[in-house]
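Let me begin by handing over the structure; questions about it come next.
One protein chain is absent from this view; the other protein chains keep their places.
What follows is chain A.
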Amino acid sequence: MTSETVNSAEPVRVARRRGIDGWRWAGRIFLTLLVGFTIMPMFWMVITSLKTGFAAMQYPPQWWPASPTLDNYWRLLDPNGSVGRDFLRYFWNSMFVSVATTVLAVLVAVPAAYAFSRFRFPGRNFLFFAILLRNMFPAVVFLVPLFILMRVLGLVNTHGSLILTYLTFGLPLAIWLLKGFYDNIPIQLEQAARIDGATRFQAFFHIVMPLSTPGIIATSIYSFIGAWNEYIYAYTFLTRHDQMTLPVGIQRFFSENATDWPGLMAATFLMSVPVVVLFLVLQKYFVRALTEGAVKH
């Protein structure tokens, strides 16, 4: 009797629950504020770099320069002017140190990460933990010991001191990151290659390395940016003007009497260009899931 009653009843249409829109809007507003917070300094940097020294100091501030000028940029990029000559020298120094750090980091991290991923050797876990230990301390802790070490090695006032230091800081994460990539490449691909006639090295070179390209690129960007932006070690290890890197060098815009804000902002903008370009060019490699379809899981 009860079952009949139930059967004859019309199914009830259950409406989708409303009322979460409030949260959704709150989320949107929060994210918009967050984006504004992030973009504002960059916007202000660009705007200020287009102003004259006088316009930059005006109050209330101009949100858009009344007469925008590129003079600040020309000054920085003029190899014959005193400012331009120094700026381009710093730029070149930074580029050299960062590229060298990146190339060396990849050259060391790739085989190291591969070894941690594929080989079982005594002390493997300990070593893997040990390389991460560095990252548990703030960089500044190592400043004095490393300076003493560099002095003993005669590396103070050379770019070598910075490259070595940046490698020390960059490699642990690079190895960790790349190991994750190698862990995800099925070992059967290498085994197949070795059966197909490749040596272990050829299997790595022809099969595994191309598949880890996204990892290598991510590692490169990470190392490059770390070296490009680093300040405190560059400030400590280098005292000669012609050796300085950009973060240290652009301090010259702060002088005892006045700060050349538009010049400083133009220099900062130019300094961020390589990093932005690097990201734009290489970002597709981050997204591309190369191993997709390699094997069935």
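Note that in this section a contact is a pair of C-beta atoms (placed from the backbone, for glycine too) under 8 Å apart; a residue touches a chain by one contact, two chains touch by 3 or more; residues count from 1.
In this text, contacts and distances are computed from a predicted model.
Participant: Unshown chain, UniProt name, "Glutamyl-tRNA(Gln) amidotransferase subunit A", "Peptidase", "Sugar ABC transporter ATP-binding protein" or "NADH-quinone oxidoreductase subunit L"?
Facilitator: Missing chain, UniProt protein name: "Sugar ABC transporter ATP-binding protein".
Participant: In the complete assembly, which of A:148, A:192, A:232 or A:276 touches the absent chain?
Facilitator: Answering carefully, the residue with contact to the hidden chain is A:192.
Participant: Across the whole complex, list the residues on chain A that are touched by the chain not included here.
Facilitator: Counting only chain A, the missing chain is touched by 186, 188-189, 191-199, 202, 206-207, 210-211, 290-297.
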